[in-house]
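Removed from the display is one protein chain of the complex; every other protein chain stays in position.
Going in written order, the chains are labelled A, B and C, and every chain counts its residues from 1.
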Amino acid sequence: MKRYVAVCGAGDPAADTDALAYEVGRLLAEAGAIVVCGGLGGVMEAACRGAKQAGGTTVGLLPGQDRSHANPYVDVAIPTGMGEMRNALIVRSADAVIAIGGGWGTLSEVALAMKTGTTVVTLGSWDLPEAGGHSPQPAASPDEAVNLALDR
Amino acid sequence: MKRYVAVCGAGDPAADTDALAYEVGRLLAEAGAIVVCGGLGGVMEAACRGAKQAGGTTVGLLPGQDRSHANPYVDVAIPTGMGEMRNALIVRSADAVIAIGGGWGTLSEVALAMKTGTTVVTLGSWDLPEAGGHSPQPAASPDEAVNLALDR
Amino acid sequence: MKRYVAVCGAGDPAADTDALAYEVGRLLAEAGAIVVCGGLGGVMEAACRGAKQAGGTTVGLLPGQDRSHANPYVDVAIPTGMGEMRNALIVRSADAVIAIGGGWGTLSEVALAMKTGTTVVTLGSWDLPEAGGHSPQPAASPDEAVNLALDR
Partner (left out) sequence: MKRYVAVCGAGDPAADTDALAYEVGRLLAEAGAIVVCGGLGGVMEAACRGAKQAGGTTVGLLPGQDRSHANPYVDVAIPTGMGEMRNALIVRSADAVIAIGGGWGTLSEVALAMKTGTTVVTLGSWDLPEAGGHSPQPAASPDEAVNLALDR
C-alpha cells in the first residue's frame, strides 16, 4: 500500500524552510509516497512543488471552504472548512509527519501526531524534550528526514 | 480547475444501484471530474471502479481511522476518524453531489448539500419535496445525472 | 444519568414552529432532560426559551466561531467553527432528536440520527418513508414528541 507522509510547516514563504520542504517533497515522491499537507503556501507549496517535480501525488487539506486557495501544485484539494481543526485531519491522514520550521500550527501537528503514535520527524523545527517516553526524531537533512519517515 | 463530484450511496452491494454508480463514475472520469466518495463498498466502490476504468482520479474520505478499509479503486484514501460526521466533509469537498439509492447516510449528504447550496442530483434515490424554494434535481439515467452535476 | 435531547429546526423565526419548539423545550426541562440545539434563532431559540422557563439547562453548538451569536437562552454555548458539519455533532450529543419544521439542515440532522440509530421524533416536520427498516416517529403534539423522545 502507498505511504502517506504529511509535510507540515508555515504558510508564509521563507527561503530556508521552503528549500528543505521542496527537497523533502521531491524525495518522498521519488520513494513513491503521497505528500499530504495543508494545501496553502510556504512549506506546503514548496513540498508540493518538489513532489510534482518528481511526478508524485499531492493532497491539500485546506482550512477554509474555497478550493481555489490551494497552491498550484496540489493534485487533490479538499476544502475542509474546519479551520485549524483540519490540522488533526492532516495528522490522521498521514502514516508519518515531517515538520519543517517552527510555527505554532506546525507544533500542533507534531503534538497531535506524537499523541496518536504517529512517527514524527523534525527538520529545522521545534526541539522538544521527551514526554511519556517518546520524542520526535530530529533529522539533519531532507534525505535523513525522508528515510526516518519511511522507516528505511 | 478540475470539478469534484461526490457520488453518495450505501456501502452494501446492490446490483441495481452499483450498476448506476459504475456508469456515473465512468462518465465523470471521462469528463475529467474527480470522483469523491466515502471510500467504502457498494455504490462507493462501484463509482470508483467506473472512474478508474476511464482513467480518472478517485478520493475516499473514510469514516474510520484505518486506511486499509478503502475499496481497491480509491486513489487517495483519507481516514478521517470522524464517523458519520465525515458525510459533511464529503459534501464540502464536492462541487456537486450525485445521490444513488436510498439510505439514511445518503439522505444526510443530500440534505447537507441542499443546505449549503451545492448542486444535488438524485438517481434512483430519495424523492424529496421542495424546501426553501429548492429541491434536488432528479435524473433518469447516469448520463443525465452527470450532465446535471457538471451543469452542461 | 441525565437525558440529552436535541431540538432541531430552522433558525428563521416562524410563529407555528416556534410555538411547538417552546412547548417541547419546556416539557423536556420539566422532565429533567438537557436541551441541545444549534444555538441560533427560530426553533433553537424557542426551545431554549421554553427550557429556561422551566428551569432547565440548554446547550448551543454554534456553527461559527463567535459565541455571541448564541441566543440569550443558551446556558452553555460552544462555538464549533465547523459550519453545517456541526449538525453531526448535535446529533452525536443527543440521546434523541426532535425535529420541528422542514428545512434542509433539519433534514440532515434527522438523517444522521437515523443512520446512527438515534431515536428521531418529527413534529410538523419531514414526512419520510421507511429506509433500512426504520423511519422517524411522527408526533402529533409537543407532549407526544417529548414522550416518544424520552421513551416513556
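FYI, contacts are C-beta pairs under 8 Å (C-beta built on N, C-alpha and C of every residue); 3 or more make two chains touch, one makes a residue touch a chain.
Owing to the predicted nature of the structure, the values given are computational and were not obtained by experimental measurement.
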| item | value |
| --- | --- |
| Missing chain: touched chains present in the view | A, B, C |
| In chain C, positions touching the absent partner | 1, 4, 34, 57, 59, 61, 65, 67-68, 75-76, 78-81, 89, 92-93 |
| Touch list for chain B against the chain that is not drawn | 65, 81-83, 85 |
| Interface residues of chain A (partner: the chain not displayed) | 82-85, 87-89, 92, 102-105, 107-108, 110-112, 114-116, 128, 131-132, 134 |
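Please note the rule applied: only the chains that are shown with their structure count from here on.
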| item | value |
| --- | --- |
| Interface residue identity across copies chain B, chain C - same or different by half | same |
| Between chain C and chain A, distance of the C-alpha-averaged centres to the nearest whole Å | 40 |
| Interchain centroid distance [CA atoms averaged], chain B/chain C, Å | 28 |
| For chain A, residues contacting two or more additional chains | 65, 81 |
